[in-house]
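Please see the structure below; I have some questions.
With one protein chain removed, the remaining protein chains of the complex are shown where they sit.
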Amino acid sequence: MEIKLKASLEKITTFIFDVDGVFTDATLLVGADDVQRVFNVRDGYAVQMAIKSGYRIAVISGGKQKSIATRLNGLGISDVFLNVGTDQKLGVFDDYLLKNELSAEEILFLGDDIPDYLIMSQRRVLAACPKDAVQEVHEVCQYRSEVMGGKGVVRDVIELVMKYQHKWMKVF
Amino acid sequence: MEIKLKASLEKITTFIFDVDGVFTDATLLVGADDVQRVFNVRDGYAVQMAIKSGYRIAVISGGKQKSIATRLNGLGISDVFLNVGTDQKLGVFDDYLLKNELSAEEILFLGDDIPDYLIMSQRRVLAACPKDAVQEVHEVCQYRSEVMGGKGVVRDVIELVMKYQHKWMKVF
Amino acid sequence: MEIKLKASLEKITTFIFDVDGVFTDATLLVGADDVQRVFNVRDGYAVQMAIKSGYRIAVISGGKQKSIATRLNGLGISDVFLNVGTDQKLGVFDDYLLKNELSAEEILFLGDDIPDYLIMSQRRVLAACPKDAVQEVHEVCQYRSEVMGGKGVVRDVIELVMKYQHKWMKVF
Partner (left out) sequence: MEIKLKASLEKITTFIFDVDGVFTDATLLVGADDVQRVFNVRDGYAVQMAIKSGYRIAVISGGKQKSIATRLNGLGISDVFLNVGTDQKLGVFDDYLLKNELSAEEILFLGDDIPDYLIMSQRRVLAACPKDAVQEVHEVCQYRSEVMGGKGVVRDVIELVMKYQHKWMKVF
């Protein structure tokens, strides 16, 4: 692991995640009355462990369906911002940091597509992406996971931080 | 990129897409009361960007479910022709061009299967297909994407045109 | 293609298909009120073409959900036998041939798992299987498709027969 990444990992107290293409495999199951998303159980386990260990987790998504919040609330994530347009993501991010008195350096931000690009390229977060992120996002990332969206990339970055900080598998 | 493809890309003002196997991975989730389809969020982002940038987008599909139109209308595509039989696709295509005063050379047509074949082989469109298109369609295509249906092939062809025309990532 | 397979292909008038692992990818989407299956649109197109061209198609499945019949009836298959236990499949098969005055040599049977095994090993059908069929079935097959269940294996065997008999793409 390169020295710069190590220095960044040391400071992380907070994870901010996009949803589609990060918690999910970027698919939407479209039916008559509902849109479903494909989450991964192994991500859920890591989220619960991170929260138990004292990390802060927030989610900022352009997705509209309440079921996103239901799933994430169920894992213990209370800060879920939905229906955030591409041009609003940076503002929601900045507000969140301000209200919670967080500095960007404390944040690992995991995103996969252009709507995440401004945060990842213009704020001093630890920018991370799934293996199947779009090219533009890939180029501005400090940590490029080998795991695809919806296949455990959330867990991969949580383990990355928690193992570096010697907190992984300390609670059950 | 070959010269002939470049010449075609220059003229594109309009995208016409099939749905199953193009916007989706060709699967149908069949349940008691509904048939669901597996769309891709990253395609949706590209469609929205293309429309914001002034491109025209239409969809011609044999699919029957209203949820197709709901999804595509939500992305800003108003010209959605559903329940179009294999033997009607060419007629619907010709009517659309006539009513909107479009020439075939302005159209990038993305299809994957035999029902798309007549349009792709008999009209002077820029014929494009996903990686997993059937052989007959593959053979008549000018642009064969490396991306599978439902995995972002719609985005791939939109980026192809918009990048060539220097319009990609000019608006957010 | 080997000579024995050619001789078998010449005689085929009828396709008999299993459902799970053949028309579908062997998955079941299990929810509170329903079980969904993952069909493939490209199979559906081939089924419609085969029926238009005069082939007979029947389906014998252990599956219980009416939605299987709804999907297959919609493609034009009227002979759909559901809820057929493993120990009943051979009997249903024999009855079907008797009632319709068919000889086993006219039948291409496509199956993937042990419940199909008796028909495939004990009747003189053209036994075919998807790439991911179980080992026991693989061993008794005359035609082993390179295509997985639910990914177009139904289409693969229909094209195999129709192309050999010069009937593919003769009607639209």
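By written order: A, B and C. Residues from 1 in each chain.
The criterion applied here is as follows: contacts are C-beta pairs under 8 Å (C-beta built on N, C-alpha and C of every residue); 3 or more make two chains touch, one makes a residue touch a chain.
Quick caveat: nothing in here was measured; it's all calculated off a predicted structure.
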Among shown chains, those touching the left-out chain: A, C
Who touches the missing chain here, C:Gln36, C:Ser67 or C:Ser145? C:Gln36
Where the complex has a chain not shown, which of A:Thr14, A:Gln36, A:Ser61 or A:Ser145 is the residue touching it? A:Gln36
Need a quick check: the contact residues on chain C for the chain that isn't drawn. 20-21, 24, 26-33, 35-36, 86-87, 113-115, 118, 134, 136
Chain A residues touching the chain left out here are 25, 29, 33-42, 44-45, 49, 65-68, 70-71, 150, 152, 169, 172
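Definition applied: only the chains that are shown with their structure count from here on.
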Indicate the whole-number Å distance between the mean C-alpha point of chain B and the mean C-alpha point of chain C. 31
Shared-interface residues of chain C (touching two or more other chains) are none
